[in-house]
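As structure tokens, the structure follows; a few thoughts come after it.
What you see is the complex with one protein chain gone and the rest in place.
Here is subunit A:
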Amino acid sequence: MLRKKYFTIISLLLVAALVLAGCGGAEKQDAASDVIKIGVYEPLTGTNAAGGEMTVEGIKLANQLFPEVNGKKVELVVVDNKSEKQEAANAVERLVSKDKVNVIIGSYGSSLSMAGGPIAMDAGIPVIGCSPTNPAVTLGNDYYFRVCFIDPFQGTVMANYAVEKLGAKTAAIVQDVQQDYSVGLNNYFEKAFKQQTGNENAIVAKVNYNTGDKDFSSQLTTIKAKNPDVIFAPGNFLECGILVEKARELGITCPILGGDTWEAEEFLSRVKNTTGVYFSTHFDSTQPVTEMSKKFMDEYKKAYPEKQVNAFGALGFDAYILALDAIQKAGSADPKAIRDALANVKDFQGATGIITLDTNGDATKTAIIKKVADGKFAYEGKVDPK
């Protein structure tokens, strides 16, 4: 008897829940036509959390400044992809099937973007990447675009810098074998470095590690024994912070070079007492390139007074305003129309520079080189694309 009673109560509750859920759904449907939804998938937890957070700050700032397009309100749907490939795929799946977004922004990290890309393409939703620099992100995906330069360029820039400015003849490579970003960038660096030095054996050592590793002592000991002129070690700012610090502790004094991921407080806090640390990045606050750069910097300082203006915030900002521009040019919120508008972006004035998207959907832009000096990131020079 008692069991029957429970059963009735539970059934009644379930029916009530269904009815309520149904109502909620219907309400949302009505409201959906008045807003344009921009989905954002970024790592807000896990190893890339800081990068994702900086990017989202830039996106939210842009949303506050430009909350409307075509007379409709823009709504941001931010999903955490937890710095994991599987979660990144889930996040995009959620954005396209549950939230029904018109366009997606993200993600920090090439591997994460490559995990999300195919799902967005199948759903026919365009994506604007902020900082994934691996060429494979947009290759063969007509729906993926990005506002940053790509690794063949970045790797070449760093190799040229090592040879021309630092006078390096030999180099050692440390790579994170789990990150497409790290492996890809290393390959382009290696190619360009061998070409520049004219020496096939210019790379004296190549060692690997995995995302999340904290002990690099034996890898660095191997490198130290080879005594290279420079070390190239692009990877997550977390692992690399410990790696660079450890290299100095082990008595390795040569310059250490990296890529755009190093521009994070977490990295700086580890390496601020060391010298000879150089990396390429997208943006520098002392070198505003466009009117939008100045606007971004002023607003960023107002919105986040305790934080440093950074490249990832600027790239997030650019991805958002580029999305808005495309929606405006398309004259509708139809994902296909937005995609076509994005495919034709030319000389767009972004905060990080002037953006023209090539046939792959990649931006060709100037790279900035920064170094660590007096406990801060300092502007070192810039390299224009050829």
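Methods note: a contact is a pair of C-beta atoms (placed from the backbone, for glycine too) under 8 Å apart; a residue touches a chain by one contact, two chains touch by 3 or more; residues count from 1.
Here is the rule we use: contacts and distances are computed from a predicted model.
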Name check vs UniProt for the chain missing from the figure, options "Cation acetate symporter", "Amino acid/amide ABC transporter membrane protein 1, HAAT family", "Ion-translocating oxidoreductase complex subunit D" or "Pyruvate dehydrogenase E1 component subunit alpha", returns "Amino acid/amide ABC transporter membrane protein 1, HAAT family"
Considering the complete complex, of A:137, A:238 or A:368, the missing chain is touched by A:238
Considering the complete complex, of A:98, A:214, A:336 or A:376, the missing chain is touched by A:214
Across A:85, A:224 or A:370, the one contacting the chain not displayed is A:224
Where A:37, A:85, A:270 or A:339 are the choices, the one touching the absent chain is A:270
Residues on subunit A facing the left-out chain by the touch rule are 44-46, 49-50, 53, 177-178, 205-210, 212-215, 217-219, 221-222, 224-225, 238, 241-242, 249-251, 266, 269-270
